[in-house]
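First up is the structure itself, then whatever we jot down about it.
Every protein chain of the complex appears in place save one, which is left out.
Per-chain residue numbering starts at 1, and chain names A and B are given in the order in which the chains are listed.
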Amino acid sequence: MQIRLAGVGGQGVVLAGVILGEAGAIEGLNVVQTQDYSSASRGGHSTADVIISKEPIYDLIVTKADVLVALAQLGYSTTKGSLKKEGLLIVDTDLVKPDREFIGAPFTRLAEEKTGTALTVNMVALGYLVAKTGIVKKESVEKAIGRRVPKGTEEINLKAFRVGYEEGLR
Amino acid sequence: MYLKVSYEIRDKYLRKDMLPTIFCPGCGIGSVLQYTLRAIDELGWSKEEVVWVSGIGCSSRVPGYVDFDGLHTTHGRALAFATGIKMANPNLKVIAFMGDGDTAAIGGNHFIHAIRRNLDITVILINNFTYGMTGGQVAPTTLKGLRGTTAPYGSFENPFDIAELAVAAGANYVARWTVFNYIQGINSIKKALQKRGFSLVEFLSPCPISFGRRNRMKTAPELIRWYNKITVPISKAKNMSPEELKDKIVIGEFVDRDRPSLDEEYEEYKKRAKEMMGWEE
Partner (left out) sequence: MKYPFPVGKSDFIQGDEAIARAAILAGCSFYAGYPITPASEIFEAMALYMPLVDGVSIQMEDELASIAAIIGASWAGAKAMTATSGPGFSLMMENLGYAIMTETPIVVVDVQRSGPSTGQPTLAAQGDVMQAIWGTHGDHSLIVLTPATVQEAFDMTIRAFNLAEKYRTPVILLTDAEVGHMRERVNIPNPEDIELVYRKLPANEEEAKYPFGDIHGDLIPPMPIFGKGYRTYVTGLTHDERGRPRTVDAEIHRKLVERIVNKIERNKEDIIDFEIFELDDADVAIVSYGIVARSAIRAVKMLRNEGVKAGLLKLNVVWPFDFEMIEKVAERVHAIYVPEMNLGQLYHLVKEGANGKARVELIPKIGGEVHTPQEIVKAVKRCEKCI
């Protein structure tokens, strides 16, 4: 399964990709995670690719995404061509105006309202993605979050992940 | 000061199968080598604990003549190699035998950074104002107006004062002498060898063949007389005006201090790392 996460620098899409990948690795699946970003640390486009499979993986980057998660219009417009025709598009419904079928929620707004900071938007979106696709188990992602987020931010990130997960189950 | 006869020093420390040296008649390198070996001898250091390092040039051939571990490296890079030797085995005492072109031109950056780190090493520097081995080209030390094959009408660039550079970069011990200040030279080398951190002893050293010939000083004695003319002891220089010091070279001890050396700092750094990571066994 090929998953692409797209946004702008500062939204944490690469970290979300790493955590999703780690969750897959925790479950013993084969995972390749790569990223693409501009030289600017903030504001440029930012993409994280995660390929998860039981088979050995030879692909490096997502070429035909099964799922595309777009957190910003810039991220969407630079990556929409890579989504399969029958693929699943998940967007932040406040920030992205797609020109095809999609599902989603106002991830950034949810992050602000439920965790007090928009910085956790990546975890909200990740929770939503996991609930909708079931590609990895919720518990594996929670374990991966514990390992990968900066010390002291585990709780708020887990909270954000659960907010997104609940939203995805609705 | 009691001095052993030089044959005794030679037999104890030189590799007989490597002799004769490549040095020309009147060259000062052999004298400085003798001072260095005398200093080691008086300190009673064993051959096992000392490594000699050098780059490229006449003076850089020295590690080949002395019966110690030695690394004769690439042009200018001696101190970068030495950093690896010293940090991988801090028990080794490292001496770098270098020339002025090697140190101040191609190796200039390695030189100032080795000093900035306060690498525990003693640099013995042969400054003959020229590239002797390649036939007398001008060096970054060549005084304005002096001639070399690559500035046949007299150097038009400003020279480096290597000793001052070393002081500014943070060396723990810096001294400069001419080859003919042999007592001061030996004493300075002894001090430098015992000093932890970066130490430098620079010697103005005659190169009659490649340098002197092109500057109307064909023999070593002529170069001695010239050194006497242009050098000023540091005690005297303190009371001289900048105008009076123009075209003069100051000799003496420039600095003698005890800032912690790189390997000492690294030991502390390791402790800090282990503490910060809760790593104590």
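Simple rule for what comes next: a residue touches a chain if its C-beta (ideal position, glycine included) is under 8 Å from a C-beta of that chain, and two chains touch if they have at least 3 such contacts.
Treat the numbers as computed from the prediction; the structure is a model and nothing was measured.
In the complete complex, the residue from B:E8, B:E49 or B:E157 that touches the missing chain is B:E49.
Residue-wise, the contact with the chain that is not shown comes from B:T73, picked out of B:S31, B:S59, B:T73 or B:T103. Set against the missing chain, the residues B:P63, B:G132 or B:G252 yield one that touches it, B:P63. For chain B, the residues touching the absent chain in the complete assembly are 15, 17-18, 47-49, 51, 53, 61, 63-64, 67-74, 77, 80-89, 91-92, 109-110, 113, 266, 269-270, 272-274, 277, 279, 281.
With the whole complex as reference, residues 18, 21-22, 25-26, 29-35, 39, 57-61, 63 of chain A touch the missing chain.
Everything below uses one rule, namely that only the chains that are shown with their structure count from here on.
Look at where the CA atoms of chain A average out and do the same for chain B: the two points lie 60 Å apart.
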